[in-house]
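One chain of protein is taken out of this complex; the other chains stay put.
On to chain A.
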């Protein structure tokens, strides 16, 4: 048994397993597109906590909840943690969705993959090239405003604006994956745009007057 699982881990060719399936209350149909891409953070957290209390490593005889997702000795508790942090953030959620569902299982969180995509997108037309440049200009402008902000009130305004942008982009993504996905590239470009706004969200969280901007990721 032990030997088999070690081998399975080393030579695993099985398809990438879906984290959505770990949370059947939030994703009763196994995740998007059958379920909505938009989550209810409170509900997801509740289910996560329930799962953790059922599957804590300190508990004896922890229930093996989904053998498809957890096929080796990696602690189920660890997997649940990873799944929860992946799904609660809209960017990592869409990256995970793409990794599971894209015909080539592309991993957008890898720099070279997203850069190739951007290059391809920009070479399509002058318009698309300008469109990406415009995104970068907007992002840079928001970063500059954040850097120059001196009061909590200014910061709040920036935060409200940015949360709106995140929500809008998330809704755009939800719309794009509701039915059969025709244009994966466009979906992935939208995901990249979302990443820039999420990065600004992190910057806002860490903002303090006079503190140099230093983004951690």
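Here is the rule we use: a residue touches a chain if its C-beta (ideal position, glycine included) is under 8 Å from a C-beta of that chain, and two chains touch if they have at least 3 such contacts; residues count from 1.
Here is the rule we use: contacts and distances are computed from a predicted model.
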### Task
Write down which listed name, "Iron-sulfur cluster assembly protein", "ATP synthase subunit f, mitochondrial", "RAB2A, member RAS oncogene family" or "Protein S100", is the UniProt protein name of the chain that is not shown.
"Iron-sulfur cluster assembly protein"
### Message
Can you tell me which of A:38, A:140 or A:160 touches the chain that was removed from the display?
### Response
A:140
### Message
From the list A:108, A:158, A:173 or A:187, pick the residue that touches the absent chain.
### Response
A:108
### Task
Would you write out the residues of chain A that touch the absent chain, in ascending order?
108-111, 113-115, 117-118, 133, 135-137, 139-140, 143-144, 147, 192, 195-196, 198-200, 203, 208-217
